[in-house]
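Heads up, one of the protein chains got dropped from this complex, but the rest are sitting where they should.
When the chains are written out, they are named A, B, C, D and E in that same order, and each has its own residue count from 1.
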Amino acid sequence: MRIHIVAPITTPGLSRVEDFTDYAAPGTEVSVSILQDGPASIESQFDEAIAVPEVLRGVLDAQESGADAVIIDCMGDPGLGAAREIARIPVFGPGQTSMHVAALMALNFSILTTGASVEGIFPDLVRRYGMTDQVNSIRTVDVPVLELGAEELLRERLQRQAELAHDEDGAHAIILGCTGMRGWARMLQDHLAATGRTPIPVIDPIAATFSVAQALAGIGLAPSVRSYPSPPRKPVAGFEELMAVMGR
Amino acid sequence: MRIHIVAPITTPGLSRVEDFTDYAAPGTEVSVSILQDGPASIESQFDEAIAVPEVLRGVLDAQESGADAVIIDCMGDPGLGAAREIARIPVFGPGQTSMHVAALMALNFSILTTGASVEGIFPDLVRRYGMTDQVNSIRTVDVPVLELGAEELLRERLQRQAELAHDEDGAHAIILGCTGMRGWARMLQDHLAATGRTPIPVIDPIAATFSVAQALAGIGLAPSVRSYPSPPRKPVAGFEELMAVMGR
Amino acid sequence: MRIHIVAPITTPGLSRVEDFTDYAAPGTEVSVSILQDGPASIESQFDEAIAVPEVLRGVLDAQESGADAVIIDCMGDPGLGAAREIARIPVFGPGQTSMHVAALMALNFSILTTGASVEGIFPDLVRRYGMTDQVNSIRTVDVPVLELGAEELLRERLQRQAELAHDEDGAHAIILGCTGMRGWARMLQDHLAATGRTPIPVIDPIAATFSVAQALAGIGLAPSVRSYPSPPRKPVAGFEELMAVMGR
Amino acid sequence: MRIHIVAPITTPGLSRVEDFTDYAAPGTEVSVSILQDGPASIESQFDEAIAVPEVLRGVLDAQESGADAVIIDCMGDPGLGAAREIARIPVFGPGQTSMHVAALMALNFSILTTGASVEGIFPDLVRRYGMTDQVNSIRTVDVPVLELGAEELLRERLQRQAELAHDEDGAHAIILGCTGMRGWARMLQDHLAATGRTPIPVIDPIAATFSVAQALAGIGLAPSVRSYPSPPRKPVAGFEELMAVMGR
Amino acid sequence: MRIHIVAPITTPGLSRVEDFTDYAAPGTEVSVSILQDGPASIESQFDEAIAVPEVLRGVLDAQESGADAVIIDCMGDPGLGAAREIARIPVFGPGQTSMHVAALMALNFSILTTGASVEGIFPDLVRRYGMTDQVNSIRTVDVPVLELGAEELLRERLQRQAELAHDEDGAHAIILGCTGMRGWARMLQDHLAATGRTPIPVIDPIAATFSVAQALAGIGLAPSVRSYPSPPRKPVAGFEELMAVMGR
Partner (left out) sequence: MRIHIVAPITTPGLSRVEDFTDYAAPGTEVSVSILQDGPASIESQFDEAIAVPEVLRGVLDAQESGADAVIIDCMGDPGLGAAREIARIPVFGPGQTSMHVAALMALNFSILTTGASVEGIFPDLVRRYGMTDQVNSIRTVDVPVLELGAEELLRERLQRQAELAHDEDGAHAIILGCTGMRGWARMLQDHLAATGRTPIPVIDPIAATFSVAQALAGIGLAPSVRSYPSPPRKPVAGFEELMAVMGR
């Protein structure tokens, strides 16, 4: 099986093949692409909007080159619905997938995300995915996506917000609300247990999404054509190159 | 006051100034723009995705040229969230506005829309806007957007589906689920009453959205910066022109 | 257009024509009536109950004398459903209208109201209007309606509760939960922004309701006869005068 | 214990002591009062509105004369909230009580009520009482309240609608949606079983409400003062007699 | 009438006939049985699981010996659904019954229960019974079931958590979340009022459940066969004795 990751950003080095291969079954290959044109990171609906056309192209390119499934590597799931409409292979988003994984593992959960600029995005996703009654809180660490590499700061902020999610909000699980936070789930989970708290799962969205995508693509499941119907063909002005790639 | 209409399509003649001036208060001016590049009509999430970048440009152009409010002229509200993030003037979408108007006027409602390709869009909107318990049904007339000019066919299909929404689904109100259906609300409302049914309001999304946008812009209300935060500035590759226009 | 305001109280001077004319379009006339018999203010379901018969009379009087729409000037919307059943012109309530306006402008909102005696009324309204998942909190300033004129006290209390709604409850918007609080929205909105908080809209229920009522009446929308059917005629003992006025 | 029934109508003979004594425990006394002024029956929110002031007086009269609990004998629960605010004894409504009893006995239920004029009332009650996800359907027999004595017609219509609620709507229980339908529950229940259907409970609202009111009053439970706070005292113009009776 | 109480535990003396007779109408007899094999107390889903087979036997024994209704004496309602499937007499659970009683008496409520080990059980019950929007909080006193006899400790902890439920969570009512807490409701209710708080009902689950069970059994209501269908007969290996008792 081949799973392709579309990172909806132009910054190289944030989505790397080696971030995913840990979760790959024997025989699963991973490829990653980033955008040529688009935002350096996704921290608003505006960033999503300008990333989406190239994301769609990336999804179709991956399908063309033989991928069996695609993951859009961002918690906001930018372009997920449109990608499912135009692709014949299954497309997954870490926002949707992580919430369902959390709901499988716990009666409710909190989301720890980056900063205030995405606070508007998450309530909208939570409603779209029918998770209103399962979400305890959405908390932010106030670290911009492109500065998530500041390890000490991030560690401290994640620990603080995870403690508050656990103690004040009563979270039974925590989702790391940015795929750029990959690698921190185990630390946080251990930190909560080590500080005498009831252990709760901390969900790494990339681990959860990659493994579930691999699983469901493996059994041949694809998104519903009724939920994501094939777009009617019609004249499109401009965007010719995109359209040509899309074979439409 | 000046209200600008961004039609998120490239087809001229579907959104006309005169479609809105009926609802304009004395002193309100209306302007309309269509897209240069983009889809001929919006009938899928894919169409929305490729329309949105130019929609955003249209919103910013309108703001630049002194508009007091903008309406994105499509029931799917493509780009509404992103537009609210980047504009200082209020932006409205007919999907969201019509549902709130319907809920103000009736205990529940049905939506009559164009065809199967948008059947996936509406349940998603209904959830986002918190209207799940108010919606009786989403019905389609199976007429593509670009063929809505076929008057006899459309009349017959609208009547049939409105009757079913009233009789089978128990709708207390009906929303016309495509802004291209403007002008048919009165006919449908009269038809239901003339055929001995309990009268119910049929909501023209353009009338409802224009008049409410004009009203709320008139009292100085703008969307919440907390729901639609200003996007953090950051490097953007490509899209230079767009970015320049946006003054970012 | 003529919009009539029924203040469901006997206290003169609280609902004044000049409170509404700011929001009136050119050509819109405003008239106001108060009750002859009834409570001095509305601060309980009991107050509402004894006000409603005269409110209904006021609505019918307004219709009789040529009004195009009526607003019942109280956040509890006393008599709204019954008024819609008996009137041919549209009737609006600021409770219902303000919540829909808030939901159009923000992902969620808090309500700031007067005192503990109305704390039971708001959760009930929130459920009736399907807003449970949109409401962050209902907070009170602990100032009786008839003492809302105590400017310094009110300002201080409103600021304090608005800060808490913003900071503790995470409100993306605030509704002033008493029409007697008209005039304070701008101050509160500015206060929150001036104190370094993310700006959020503060909704004046009178401005929101008057402007939306004017807008929807202007396009000829009326409440659904299926949600608000005309009451069957039948013998009524007593209440003759009321009935006579109602032409029933 | 003494339980008083306030029938919120002026028609004598519809609420009779003997309708309740079957459900009275040894030692429970029943008294019934009707209105002097008010509607002949309740079939609209308008009817409710003009009945409520006298209903409140009836509740206070009952308290004055030593009743331990009051039932407002109408499925719309007219005046229930206001009555709970002003009375020291518990007040019950058959709408609210029957829905909770049905939800105790079955996973979901349908309501069979009188005619189209109350179709607007029930969805509102269902939302207020948080029963949206438990209600399958609201069906009507199209028989006015004052003609419920037409036994053959009523039997036939009830059977037909109960069959449809069972077969088409999948109801796991049925509530008779008018207290004037008392006495028909057993027949309907037997009819459904006798026609080969899975047996489901049919709930007589009077039996359910009287027995639960008696039970809860018996253990000293009273409605929450926080949900139904005591109304602040204040000047009231007119309604002197009412106020005097109310000891306010 | 005879009401039998099945205490789903092996510890004698926790469920006593005299705990129920206060709520018995004249002519109602009470009997109590405990388990021979099973857990000493119920504090987990595991405890429930191993208690349930004997609970079912206890329900059938009670039916055999002429009981008119059965109550399973534990807030988790262990075996309630299965018991309703196999018994011809109505079976009640204090978890479900108390929540409906609380919702009849107040707009929302909190639950005070024993310790962290049941914190997972309550959110599940709340969802099953459709009470998500009515529950403010679930709080624990951190006292194991078998130590609820430590009066001073329990009193102090109950008071503290009730105060927090009232003040922090805004509870309009409180349910004692363990049938072993019987007898404390009045004290708590008085404590809240005596400390200057708005009075709210505190619901003793045994009082509420016994009185409602007696009331509904008294009017011949039984759980829906459609919600709780009779289990198909089929071969069962082992459990012969159980099966024999069950007459299956």
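Going forward, a residue touches a chain if its C-beta (ideal position, glycine included) is under 8 Å from a C-beta of that chain, and two chains touch if they have at least 3 such contacts.
In this text the structure is predicted, and so the values were computed from the model without any measurement.
Of the chains displayed, those contacted by the omitted chain across the entire assembly are A, B, D, E. In the complete complex, the residue from E:Gly81, E:Gly170 or E:Gly220 that touches the missing chain is E:Gly81. When the omitted chain is restored, the residue from A:Arg16, A:His100, A:Arg155 or A:His191 that touches it is A:His100. Across the entire complex, the residue among E:Glu29, E:Asp61, E:Glu119 or E:Glu163 in touch with the chain not shown is E:Glu119. Touching the chain that is not shown, out of E:His4, E:His100 or E:Arg226: E:Arg226 (per the contact rule at the top). Within the complete assembly, residues 107-108, 133, 172, 198 of chain D touch the chain that is not shown.
Contact between chain B and the unshown chain involves residues 116, 120, 123-124, 127, 132. Not every partner is drawn; the one left out touches chain E at residues 10, 35-41, 43-50, 52-53, 56, 79, 81-82, 85-86, 115-117, 119-120, 123-124, 127-128, 130, 144, 146, 226-232, 234-239, 242.
To be clear about the criterion, only the chains that are shown with their structure count from here on.
Chains that touch both chain C and chain E are the following: A, D. Two copies of one chain, chain A and chain B, form a contact in which over half of the residue numbers belong to both partners. If each chain is reduced to the centroid of its CA atoms, chain D and chain E end up 27 Å from each other. Our note on geometry: chain A versus chain E, Cα centroid distance of 43 Å, whole angstroms.
The distance from the centre of chain B to the centre of chain E, with each centre set as the mean of the Cα atoms, comes to 51 Å. The multi-chain contact residues of chain B, meaning those touching 2 or more other chains, are 107-108, 130, 133, 172, 198, 226-227, 229.
If each chain is drawn as a node and touching chains are joined, the picture fits none of the line, ring, star or complete shapes.
Here the chains touching each other pair up as A-B, A-C, A-E, B-C, B-D, C-D, C-E, D-E.
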